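Shown below is the structure under consideration.
One protein chain omitted, others in place.
Order of writing sets the labels: A and B. Residues in every chain begin at 1.
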Amino acid sequence: MSDFTAVSTAEAPGPRAGRPDSGPRSLAGDAWRDLRTSKVFWIAAVLVVVVLLMAAWPSLFTSADPRDCVLARKNAGGSGGALFGYDFQGCDVYAKTVYGARDSILVGVSATLIAGLLGLVVGLLAGYLGGWIDALLSRLVDVVLAIPFILGAIVLAKRLSSDPESNGVLAVIVTLGVLGWTTAARVMRSAVISAKNQDYVTAARMLGAGPARLMVRHILPNAISPFVVVLTVLLGINIAGEATLSYLGVGLKGDAVSWGLAIAEAGPYARTVAAPLVWPSVFLAATVLAFIMLGDAIRDAFDPKLR
Amino acid sequence: MTDITARLDALPGLDPRAPLLQVNDLHVEFRTRDGVARAVNGVDLWLNPGETLAVVGESGCGKSVTAQAIMGILDTPPAHVTGGEVLYRGVDLLRLPETDRRGVRANRIAMIFQDALSALNPVYTVGFQLAELFRVHRGTSRREAKRRAVELLDQVRIPDARRRVDDYPHQFSGGMRQRVMIAMALALDPEVLIADEPTTALDVTVQAQIMSLLAELQRQRDMGLILITHDMGVVADVADRIAVMYAGKVVEEAPVHDLYAHPGHAYTKALLESIPRLDFKGQPLSVIRGLPPALTDLPSGCAFHPRCAYAREICRLEPPPAYRIAPQRITSCHFVREVLGV
Partner (left out) sequence: MSDVVLETRGLVKHFPARRGAVRAVDGVDLHLRRGETLGVVGESGCGKSTLARLLVALEKPTRGEIRVRGEDLTRLKGAALRRARRNIQMVLQDPYTSLNPRMTVGAIIGEPYDIHPDAVPRTGKARAVQELLDIVGLNPDHLNRYPHQFSGGQRQRIGIARALALRPEIIVCDEPVSALDVSIQAQVINLLEGLQRELGLSYVFIAHDLSVVRHISDRVAVMYLGKIVETGDHAAIYEQPTHPYTQALLSAVPVPDPRLRGRRDHIMLEGEVPSPADPPSGCRFRTRCWKAQPACADHEPLLEIRQRSPHPSACHFAEIRDVMRRF
């Protein structure tokens, strides 16, 4: 390269914006730099960490036992012991909500991960390969979408949780994951198709880049944003989906506690006492919101144009 | 529906002897997340009947925004017209109520755009869209409106107009669509036509067809034409006068022959020298260094000074005044003498 000599050209002024430059940097490095200074990111991250802690070690947050229900305390108000009072069965609402985090988060996150993985693979393959593979996968998506969710979930969940010993968590995760990936796949497919036809992909192909490089370096980074949005929304849907299934009797079983179950149980009594309905709902909403904010912040950090 | 026209004739202050169109000290800014972009910073223009005024300049210099401000079709927000006047026969359009303005827009001043496909409604036939104009603005009967639609398509030389009047916009080629746009613009006999880069998306052979059509229609109707373009070749072929824009200002205004022979502004001169020529193979092109400025952060003094070969201290400090160097020539350059070489 040293035998290249600079051709004298018109003076080209510097770019319009940007920070002082140092050594080579990467998109991920720049994204992290950006995230570190983002308020939204930190708020969301703290919330998510708290919820995860709650799910892992509920005893850190409460010494009460959610299954210690005394009918005499039925519908009692908040007191020193029970922050949010007691529900219609005399269970500690605060304890129930804290302990509910575990299965709710477990189900929500795992089901979303399964759906996301399925959606990513199907969408990427369909969008990138096109042709008959795309046709086949798109039909598959249509078929899954055509199954009425409740009906499909009941059948599937029943099937999966035939073992009377299990608490039903795995069955619910698999059910929600297997039925929930279609939107993610569709969004991924169309984002991949539009990214695939961009000139910069052409340029990379011309340089001799193989399919793996094209996908990982060029197509995925430019196609992932709408997918991330779909996933964060899906997380909320899945936590609520667990509730629906549990309410219908095909979800969590035995003496399981989850936000979904708690909301479902408290619904009919909401007129008498609101706390057992309100608090799990607030926790659920805050958790979903935290994940959505986290998703947004990360997505924005990976878009250099927004910097 | 005829009342739009009726009300128009009763526009307060309308003076048939006043200049056809005059723009004085027009200012438009866009208030966006990234700050205030001063897209138009004091534009002066005038236009006489039967005359072609070319507005030229690099992309982003405010040509389209000026045209849209004249037409009154800017979206507020983000655009805000912050000063100046647009006088049509003595009436300041910027101070007119929206209903009157709409009447002026259709009947007196019309506009055609670069992208004809997106300017036409895809779900109606071309004939329907043309006939609609007559029905709404002139109260013409359905049959009569259709007849006039065919007649117009014929005038813009769409072959087999009687049949094509029932086609949808996407069924026309690029050049034909631009003809349809011209037909729509001319339907109500406007006195002023603003053409914003009407041929930029077209091939040269089609561009030649469209430009000659425009010139002919203009002659027949004695219409004033504002032709917005960045192509100095097209301008040399058709314009009577030229206004050169840079960073939201008209920096020079001159009759076409004078401008090419003796550019009176350093920017105009540099621009003309940087164009490769079809009619001879020249030396290395001379270039204008640097980039057009960001409108959110305009240079002080003369906005061209960071790129100007003639610039001196005063250019950075003082905005150049407008010098009238000949009866029809105005230029805003501190060193107009050096540029002219006199």
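Worth pointing out:
What we mean here is this: contacts are C-beta pairs under 8 Å (C-beta built on N, C-alpha and C of every residue); 3 or more make two chains touch, one makes a residue touch a chain.
If you're wondering where the values come from, they're calculated on a predicted model, not measured in any experiment.
Shown chains touched by the undisplayed chain in the intact complex: A, B. Among B:15, B:34, B:189 or B:203, the one in contact with the hidden chain is B:203.
Among B:115, B:151, B:166 or B:231, the one in contact with the hidden chain is B:231. In the complete complex, the residue from A:59, A:202 or A:272 that touches the missing chain is A:202. By the touch definition given at the top, subunit B reaches the unshown chain through residues 58-59, 173-176, 203-209, 212, 230-237, 239, 256-257, 260-261, 270-272, 274-279, 281-282, 284-289, 291-292. Mapped onto subunit A, contacts with the missing chain fall at residues 1-2, 4-12, 14-18, 21-22, 24-27, 30, 198-200, 202-209, 213, 217-218, 221-222, 302-305, 307.
Here is the rule we use: only the chains that are shown with their structure count from here on.
Put simply, the C-alpha centre of subunit A and that of subunit B have 51 angstrom between them.
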